[in-house]
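Only a part of the assembly is drawn; its chains keep their places, and the rest are absent.
For reference, chains read A, B and C in written order, and residue numbers begin at 1 within each chain.
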Amino acid sequence: MTGSTPSAFSCTYRVLYGDTDAGGVVYNANFLRLFEIARTELMRARVCSYRDIEQQGLIMPVTECFTRFKAPAFYDDLLTLEASIAELTRYTCRFTYRVTRLDPGRLKPTLLVKGYTIHATVTREGKLVRIPESLYARLQPLVTASKKVP
Amino acid sequence: MTGSTPSAFSCTYRVLYGDTDAGGVVYNANFLRLFEIARTELMRARVCSYRDIEQQGLIMPVTECFTRFKAPAFYDDLLTLEASIAELTRYTCRFTYRVTRLDPGRLKPTLLVKGYTIHATVTREGKLVRIPESLYARLQPLVTASKKVP
Amino acid sequence: MTGSTPSAFSCTYRVLYGDTDAGGVVYNANFLRLFEIARTELMRARVCSYRDIEQQGLIMPVTECFTRFKAPAFYDDLLTLEASIAELTRYTCRFTYRVTRLDPGRLKPTLLVKGYTIHATVTREGKLVRIPESLYARLQPLVTASKKVP
C-alpha cells in the first residue's frame, strides 16, 4: 500500500491537543476517527462521497474493526493516513489503514498504527442488503492485493 | 446553587484518560460533555427525560454557551457536576453549571469550572417555537435565584 | 462472562448526545471509551486504580484492539459494560468486553458490542518491561476461561 499503487490513497492530518491524552500521546479511540477521515477521502476521490450513498437510503456502518498500535503519535505531529480496499463481497467491504509519520533523519516513514474496518450495507431501517450494483462496480477495481493486517 | 436548594441537582463523574489531553488535564471541549450529563440528569430527575421532549417532535439545541476555567481537572478525579435552571422565557431556557472536586484536607469542594448554556425550542425542521405549556409549567418551579455566571 | 462469575465485572453507562452520530447511533470510536470505563472500574474494584500503576512509573497502553458491532446503541440508552481479563503473560494483559442493553419484553440482555484490548507494561520512556510481580499476582486470579472474542 504505497503512494504509487493506483488503488491506495493517502491524506495528511495534524494532531490536535484534543486528540491526545494525559499519557502525552494520541488516545486510542481517536485513531478510529483518523480511519474515518482516510476512508471518507478515499471514497470521495475514487468512488463517490459517502453522502451520495446515504442519499440512496443506505448506510455502511462498521461491523468489525481491528487496530494495532506500533508507536505513539504526539501533539502537533503531521500524520499520513493511508486507506485502501482489501476485500469486497456482495454484502461487505473491508478497508485497511496505515498511519505513518515522517521522522527527521529517517528515509522511510515510521509506521504508528495499522488496522482495518469491515462495513456492511444496510437500509435506514437496519436491514442488511446487497451492495448496489453501481457502487460495487466502482469499488471492485480498487481492491488491492494487500496483505491482511493481523 | 448548593445541595440544599431543591432546584439544584448534582451527580458525579469519573475522569477518563479519553477526557484528558497532553497537558495532563481534562481538555476544554470535554467540559461541554459534562454540562450535557448534568443537564440531562437534572431534566430526568425533575422534569422529564430529554428523549420525551424529542418524542414530541422538538429539540432544544444549545444557542449559546459560556465556560470559565478556574482550575484543572485530572485523570481519575471524581468530579461533582451541578446544574440548575437560571432563567426561563417563553422561547429559551438557561442552565448554569458548576464542576467541583472534593480535595483532601479541604472543607469545601474546589470549584474547577462554571458556565452556562442557553437552549431554544425548535421543531425538527428548525423552526423556533414557544416552549410547550406543559413543559414550561414543569421547568418554571426549578428556576433559581442563582447569581449569573460571568 | 456473566454477573455470577467472580472474575467478571460490570457497570452501567448512560448514552449522551455527544456519544452519538448523525446515523442516530453511538459512533464506533466511542465504544473504545466505554471499554476504558469498564476496564478502569474492573481494575479499581479488583486490583488497584490505574493511577496507582502510573505512580509506579508505568503505563499500560493499548497495543491491539478489536471490536465487533452486533447491534446499534441509541441516545439515552442505559448500557451495561462488562469487562474481564482473558489472558495474562509476563508482559501483556488481554481484557475482553461486552456492551449489552436490557430491552423491554426480553429476558436476556441484547448484546450490542464485544471486543478486546491488549495492553503492554511500559516505562514512561516507552521501554517494554515485565508486569511487576505484585501487580501480576493480583491480576492472575482474575483471568477467566472466557471464550476468545473473534
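We adopt the following convention: a residue touches a chain if its C-beta (ideal position, glycine included) is under 8 Å from a C-beta of that chain, and two chains touch if they have at least 3 such contacts.
If you're wondering where the values come from, they're calculated on a predicted model, not measured in any experiment.
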Exercise for the section: Going from the 3 copies shown, figure out how many the entire complex holds in this file. Expected result: 4
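One rule holds for everything that comes next: only the chains that are shown with their structure count from here on.
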Problem - Most centrally placed chain, judged by C-alpha centres - result: C
Practice task
Can you check how far apart chain B and chain C are, centre to centre, with Cα atoms defining each centre and the answer in Å?
Solution key: 28
Exercise for the section: Round to the nearest whole Å and give the separation of the Cα centres of chain A and chain B. Expected result: 36
Completion exercise
Taking each chain's mean CA coordinate, chain A and chain C are separated, in whole Å, by 24
Handout entry: Sequence positions of chain C contacting 2 or more other chains
Key = 32-33, 36
Practice task
Can you check the complex and tell me which residues of chain C touch chain B?
Solution key: 14, 16-18, 32-33, 36-37, 40, 49-51, 75-76
Handout entry: Residues of chain A defined as touching chain B within the complex
Key = 17-18, 20-25, 27, 29, 74-75
Practice task
Enumerate the contact residues on chain A facing chain C in the complex.
Solution key: 23, 25, 28-30, 32-33, 36, 59, 61-69, 72, 117, 126
